[in-house]
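Before we start, here is the structure in question, set down as structure tokens.
As you look at this complex, bear in mind that one protein chain is not there, while each of the others sits in place.
The first chain written gets the first letter, and so on, giving A, B, C, D and E; residue counts start at 1 in each chain.
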Amino acid sequence: MATLGLIEYTEASPEVRAIYDDIMATRKTDWINNFWKALAHDPVTLRKTWETAKDLMSHGPLDELTSELVYLAVSITNSCGYCIASHTASARKKGMTDEQFKELQAIVAFANANNRLAAGYQIEIDERFR
Amino acid sequence: MATLGLIEYTEASPEVRAIYDDIMATRKTDWINNFWKALAHDPVTLRKTWETAKDLMSHGPLDELTSELVYLAVSITNSCGYCIASHTASARKKGMTDEQFKELQAIVAFANANNRLAAGYQIEIDERFR
Amino acid sequence: MATLGLIEYTEASPEVRAIYDDIMATRKTDWINNFWKALAHDPVTLRKTWETAKDLMSHGPLDELTSELVYLAVSITNSCGYCIASHTASARKKGMTDEQFKELQAIVAFANANNRLAAGYQIEIDERFR
Amino acid sequence: MATLGLIEYTEASPEVRAIYDDIMATRKTDWINNFWKALAHDPVTLRKTWETAKDLMSHGPLDELTSELVYLAVSITNSCGYCIASHTASARKKGMTDEQFKELQAIVAFANANNRLAAGYQIEIDERFR
Amino acid sequence: MATLGLIEYTEASPEVRAIYDDIMATRKTDWINNFWKALAHDPVTLRKTWETAKDLMSHGPLDELTSELVYLAVSITNSCGYCIASHTASARKKGMTDEQFKELQAIVAFANANNRLAAGYQIEIDERFR
Partner (left out) sequence: MATLGLIEYTEASPEVRAIYDDIMATRKTDWINNFWKALAHDPVTLRKTWETAKDLMSHGPLDELTSELVYLAVSITNSCGYCIASHTASARKKGMTDEQFKELQAIVAFANANNRLAAGYQIEIDERFR
């Protein structure tokens, strides 16, 4: 098989199962999405990624919704189909309204356009911005 | 000259000058940055870009700071040096703290990493995310 | 039809068929994948691409497996679905183990993250690296 | 030294010198830009790249100016500073006017924006486009 | 539902319907593709995007076909599946021949390769290109 496939809860090692349990408990849900089930092939990366997610995507200097919007903006810019689908869902779960979703799209498109205008016109950084 | 250079206020057409005036009035500042001075070579694009900036980057479904953070996240992902410098400055002006800046960086890095894990492991979109 | 489709061996020109024959002989296989069948619409590009592949992806300053891993790292970074699928397969054929595959993913994710940290923090190149 | 540096005409091998001569003769100029001087460290890549440039960027199914505009559009999208500078210069040499340059920028920005709207809204391909 | 879905003509608001009418009249066609039907959720972005499309993609400093080729080159570089499919179709409609399509692909691939050679060899911009 070309890909490694997904590791379901019932076939996971105790180490992986403990992380699955923590994901479900933290997110107050009873299922695990494919991202974690694929990463489970590499338990060290699974653990580090989940720890960072738990730390960064929760309330901290940026609130939870803002963190999700930033994550989604990156995923759209990189055209990551999986990440767009999953983080649109999690942003909604954290309160993103339709109006906010649409404005996010517009800002992401706008920034991508302006990034190229800045590059194409070969604009030098203003002294005040250094 | 390879690039078109920058159009200063004193040499701008009345049409461009009116936009410069609006930028300075809206932003309560007395200078124009290089991005607008370069776009001024194309007054239609200058006007549309400024109108969209005024509309999108102000308070709406997303507040001003969140809009800036999203814009900055895109610019970092695209490695646009000019845009990173100018929008780090405007995000600070709109209240971004050092702690928020650092968390933003960490989330942008994290999302860029995970975007590639999703691609490399060829992860299919979960039914629930469709 | 929107795309040009694929050129099968039986319908290929003698020029294209000779390249198909060389691909199968070189790779000790009896089939041609879709990449070559699509490029066959442009025999010059087909020939150049195959010659470069034969030259670069074989044993040289870098061994065959390393060449495949580098190729795969680029394809993951660019989210090229076709290329990820085909070069994961060819890397496996050249000996990539599951452990190596997982470490590759982790390094590609790590590099993509750090590339953005370097951009976002606007880090200047150290004198020693110049 | 971090980079390999540039190979000047006087220090080039006969093989590289012959390519430099062909570049200058073809382009009716008396100098070689840094791109070729860097590639000269790898004479096979230098030769292949120059042959492809001579073939693709000259008049063929697409005229010379269109080819340059397409090349420049890619380079702006990738934020390749060197490539933007050198291909803006060559596009001008092949007749690109200021008005065309500005429209090119606007289209490249527009396409980059719309690429993200298509990704973010998760738009499926219309049956008619398949 | 994860995405907002598509807004069909019959369910569109008068404001959106007027834009749909203008798209069909301008393009001399009787259907609306999914891009516009998704953007219709955000009527302001729909209107601005359509106005810019009408302005930029028609005959101006660059002719219609050249504009489409530039747009397509960007979309291929960004791997935007939807945009590649729809703009390949519109480029064909505006006269792109198979030979031109194939040369476009070859140039886009060539520019993407050279962009990385310029980056990897850390090539400095020639004085003459500044």
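To be clear about the criterion, contacts are C-beta pairs under 8 Å (C-beta built on N, C-alpha and C of every residue); 3 or more make two chains touch, one makes a residue touch a chain.
Computed from a predicted structure; not experimentally measured.
Within the whole complex, touches from the chain that is not shown fall on A, B, C, D, E. Interface note: of D:N34, D:S79 or D:Q100, the residue touching the hidden chain in the full complex is D:S79. Of E:A12, E:I76 or E:I125, it is E:I76 that touches the chain left out of the display. Although one chain is not drawn, the whole complex shows that of B:M24, B:V44 or B:A89 it is B:A89 that touches it. In the full complex, chain E touches the hidden chain at residues 72, 76-77, 79, 81, 84-85, 88, 104-105, 108-110, 112-117, 119-122. Counting over the whole complex, chain C has residues 2-4, 31, 33-35, 38-39, 41, 45, 49, 52-53, 56-57, 60-62, 66-67, 69-71, 73-75, 77-78, 80-83, 85-86, 88-89, 97, 99-100, 102-104, 106-108, 110-115, 117-119, 121-126, 128-130 touching the chain that is not drawn.
What chain A contributes to its contact with the hidden chain is residues 2, 44, 48, 52, 55, 129-130.
In the analysis below, only the chains that are shown with their structure count from here on.
Where touching is counted per the definition, the chains common to chain A and chain C are B, D, E. Rounded to the nearest 5, the angle that brings the Cα atoms of chain C onto chain D is 180°. Among the other chains, the CA centroid farthest from that of chain B is the one of C. Chain A and chain D have Cα centroids lying 34 Å from one another.
Centroids of chain A and chain E (each the mean of its C-alpha atoms) stand 27 Å apart. In chain C, the residues touching two or more other chains are 2, 44, 79, 85, 88, 105, 109. Interchain contacts join each chain to each other chain, per the touch definition above.
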